[in-house]
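All protein chains of the complex are present and in place, except for one that has been dropped.
Moving on to subunit A:
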């Protein structure tokens, strides 16, 4: 299949200090040695497919094909991963038809599937149908000594949710527009933060923690809702642990950051890419300083700047391997020496590709 094995990705894996038979192994098979103290955990991550109904059984082809391709490629991973994550926004307008169509494609995945709630799945029926398909909207589970937490971070105030809009459809449409000033900032909310505090109280401070959310759990750019309003409160709950990773969808681009002990990694969308907020010059953005924006050779091309990722949790820290279609694969992993995630190839400014500059 396509670009799972490329000379560049294998070389990048080699540069990252990987043991293995580099001539035959795809990069996704390669793992860092873990000193024999614990098994490695790995999972595939697919996100933001935005399955969009046109009419009846007709759906937008581009978004369908992105999800199908990600599922097919993820199924090729050997050895098999511990589980599969879907990062939210399975549907575009929260319709049953969209959720069913997306769920049918995801049903082809091998292994256990966990899903995160996205705002596009939620604001039509407030998560009712999604929950029938995927269960609770927040919960935790343990795999090989790592504590995984799934949060619903796209909630907002009761006033906005229940009292502002004449219909559920209108509410969904208002939240679906990224740059819509009628939208509302996302929140985890008090109820869920109490649950999180209680969940964390049962976990040792040394246990590696991985939190899955849809919105970033940090404040990047409010104008496009790259934002979680109670981010600081959630971060405060997580900050007492030695080793915390937050993995989020929603932003359709590669971002990474470090706040205290918490390392942040975003994941790609399979539907369409979004520009970096700093490219919109009318407003200030807070794109993390660590993030090296990916070079988009051709942002209009159907599949450029979209993809999926294989994520390893080694030494309790996340290494995200971005499988990018029509763009170079990227690896963002935690650098213990620097104490934050780095792009394994491009963090050094002298090695970066120059941004597209043509006319």
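Here is the rule we go by: a contact is a pair of C-beta atoms (placed from the backbone, for glycine too) under 8 Å apart; a residue touches a chain by one contact, two chains touch by 3 or more; residues count from 1.
Here is the rule we use: contacts and distances are computed from a predicted model.
**Q** One chain isn't displayed here; going by UniProt, is it "Phosphoribosylformylglycinamidine synthase subunit PurS", "Ech-hydrogenase-related complex, small subunit", "1,2-phenylacetyl-CoA epoxidase subunit A" or "Cytochrome C"?
**A** The UniProt record for the chain left out of view names it "Cytochrome C".
**Q** Which residue, A:135, A:177 or A:260, contacts the hidden chain when the whole complex is considered?
**A** Considering the complete complex, A:177 is the one touching the chain left out.
**Q** Kindly state which of the options A:239, A:279 or A:338 is in contact with the chain not pictured.
**A** Answering carefully, the residue with contact to the hidden chain is A:279.
**Q** Just name the one of A:54, A:289 or A:337 that touches the chain not displayed here.
**A** Checking each option in A:54, A:289 or A:337, the one touching the absent chain turns out to be A:54.
**Q** What does the interface between subunit A and the hidden chain look like in terms of residue numbers?
**A** 50, 52-54, 60, 62, 92, 177-180, 223-224, 272-275, 279-282, 298-302, 355-359
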